[in-house]
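Every protein chain but one is kept in place in this view of the complex.
Note that the chains are named A and B in the order they appear, and that numbering of residues resets to 1 at the start of each chain.
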Amino acid sequence: MNVTLFIPCFVDSCFPQVGMHMVRILERLGHRVTCPEAVACCGQPAFNSGYWDEARIVAGKTLHHLQEAEAVVIASGSCGAMLKVFYPQLYAGRPEEAAAQRLSEHTWEFSDFLVSKLGVTDLGARFPGKVTFHDGCHGLRELGIKSGPRKLLEKVRDLELIEMGDAETCCGFGGTFAAKFPMISTAMGEVKCASAADTGAEYMVSNDSSCLMHLQGLLSRQGKPLKTLHLAQILDSQ
Amino acid sequence: MSNAAQQFLEAAGTITRNLRHRGLIQTALRKYEVARDRKKSAFNDWSSARQSAAETKWDAINHLDTYLTEFTSKIEARGTKVHWCTTGPEARDTIRGIIKDAKAKCVVKSKAMTAEEIHLNEALEKDGFEVVESDLGEFIVQLRKEPPYHIVFPAMHLTRDEISDLFERELGSAPTREPEELTMIARRALRRKYIQADVGITGANFAIAETGMVSITENEGNARLTAALPRVMVTLLGIEKILPKLEDLALFLPLLATAGAGQTVTGYNTLYGGPRQPGESDGPIEWHVVLLDNRRTELLADPEQRDALHCIRCGACLNVCPIFRNVGGHTYGTTYSGPVGSVITPHLRGLQEWKHLSNASSLCGACTEACPVKIDLHHHLLQNRRNAVGDSPSWIERLAWRAHAFAVNTPALYQFGQEVARIVEPLRLRLQGTPLDPVKSWTRTRDLPPVAPESFKEWWRNRR
Partner (left out) sequence: MNAQERILARIREALKVPAPKPGSHGHGGHGRDVAPAPVFAFQGRPVQVARSWLPPGGSTPQEHLTRFAAASAELKTDFRCVESESEAHAQLRHIADSEGWARVASHHSPLTDAATAALARPTLFTDGGYVPDELEVCEVGITTCDVLVAQTGSLVVNSRTSGGRALSVLPPHHVVLARKDQLVCDLTDAFQRVEQLHGAHWPSMISLVTGPSRTGDIERILVLGAHGPKKLTVLMW
């Protein structure tokens, strides 16, 4: 299959290894991976801030470059939800509506692509360690992704998955929310990190780099031993 | 920024650092979650039940004129006086008039969020009436002279010790750490009031069009007593409380109790269809039903968010909301707090003044998932943001988003930005913790990841 990777701006800039692991995993599975360099952002920040006209400037370019793709795979449930759920709303009643609808149908969050589209759960990975999984809200509630990442983690050798009490509770990132309401965002992150730490896990894993950026930022600042990892990093471990 | 927004930010800043508050609310709501999940699992199919409830409320709200007319004619036929009020002040004046005509001195009241909405107690007290809140939680917050903290659990922010101190101070009771004894202190204090009161005021949870009745949900029996002993009864409710048929309650009572409090059904669910009827031994001689619009029709006129009028005020969205759980009910500064409050307050009280509540959300969607009538709550927050920008855009923000769009759409500029970020990183680190830090709203509590030496796209290019 021809897989078109959508690497969101913050993954490209700050977490390039997440994209690299995705490329290696998908290529190992025999797919041809492409990555249009012109695409940098899905437009969600402006969209969530209420500036839909401005969001369409960004989304329009992304839509243009991705609309013919056989499968678009994204490293973040949040950006995935933007393409899959919100592009059709953003373009409702506009000439691009059909293209947005088509793109929505061909867009997959990375773990969902592996499990639901490809039917793969065992990637031959080995990762010695205790992990707990954080469900990113957009992946969980907009895209309905819950069991997929767990099926993938269960097949990883030497990995122990321990569920936390607040797995489905928002970490407090929320895009521009984290900067506009830092005190609330931080409190939410602290609740999340405490719940993860209570499991005794060494790693908090998620399929959404944006949540992890916020959580790792908090953990590092507070000098906590818990580390965050993107799911792709674990699935590509040997 | 509006005054309300400023107050919200300040209150949120203080309370989110209050670890005692955080612990209290998290503990209480985790208890709720356990009870709710147990009761949800008793349903044969929770998801279909809520879909059915959503459709029933859709029918009610989208034929509101027909059902309200039916409700009114049926309930009036049994001697009830129905008052239609467009605004809060109109409803307040109507109720003040009823109480004056009754030559009442003491008014006993059961829980009614609609009364909070129109600030009824303040108005009546200003007129010199004694108004006693009879719901235990409401009684407690009334003694503290503060609004309810939560639409279903008004005093959940208080510990037993605080309540004991309050009762000792206000009622002269002996201190105790037993919730049972504290409850009995309130019981004794209120018993006389039901008998002495001339007027009883209640809210309502549902208005049944088919039979012309209101349904009142409670656990304590205080609403039953409020509606039994005083000679005049007043029931205040929003026009959206309509349900088409009596048997709809067979669905809505369990749904409300399960979602709201983790109960199968609450202790008392009582239908009132009129004042005392011939041959009955007690009950009010006069019953006034006050139907309140108070800009609900404006929300009705927005088809995109009309489903917000489906709300049955169960509080489930508050209970699961991570924002509510960290900032608490009082921070909102609104009658209706939590996600549903953030959705409807801009419609009821002005979008520009209250849009900050729609921004103060991570859009996690826990509310929408919890709502027993499937209101699309978190997407409505997005729509409020869009509408607020559409009505009154901030040109600075608009310019910033245009610049952002230009930057991410122009690969050379985007790469240049990454280069700049790498170069200024040491300087940024030196500024971190000072007022000059350009990203201090992030870095005050969190580290910021640096731009990697090689971005993904650079790696991709080099790899080929």
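FYI, a residue touches a chain if its C-beta (ideal position, glycine included) is under 8 Å from a C-beta of that chain, and two chains touch if they have at least 3 such contacts.
Quick caveat, the model's predicted, so the values are computed rather than measured.
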Option from A:E96, A:E109, A:E142 or A:D166 whose C-beta touches the chain left out
A:E142
May I ask which residue of B:P275, B:G315 or B:P346 touches the chain that does not appear here?
B:P275
Check the options B:A12, B:A115 or B:I163 and report the residue that touches the missing chain.
B:I163
Mind pulling the chain B residues that touch the left-out chain?
28, 31-32, 39, 42-59, 61-65, 68-69, 72, 78, 82-86, 90, 134-137, 140, 153-156, 158-160, 163, 179-180, 182-184, 186-187, 190-191, 194-195, 211, 213, 219-222, 224-225, 227-229, 239, 245-251, 253-254, 261, 264-277, 279-283, 291, 293, 297-298, 300-301, 303-304, 306-307, 310, 365, 368-369, 371, 373-374, 376, 378-379
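Criterion: only the chains that are shown with their structure count from here on.
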Quick one: chain A and chain B, Cα centre-to-centre, how many Å?
32
Quick check: in the complex, which residue numbers of chain B touch chain A?
9, 12-13, 16-17, 22, 26, 30, 322-323, 325-327, 359-366, 368-369, 382, 385-390, 393, 397-398, 401-402, 404-406, 408-409, 411, 414, 418, 421, 439, 441-442, 444-452, 454-461
Within their complex, state which residues of chain A touch chain B.
7, 9, 11-20, 23, 35, 37-38, 40-41, 43, 45-52, 54-55, 57-58, 61, 137-138, 140-142, 165, 168-170, 172-175, 177-189, 191, 213-214, 216-218, 220-221
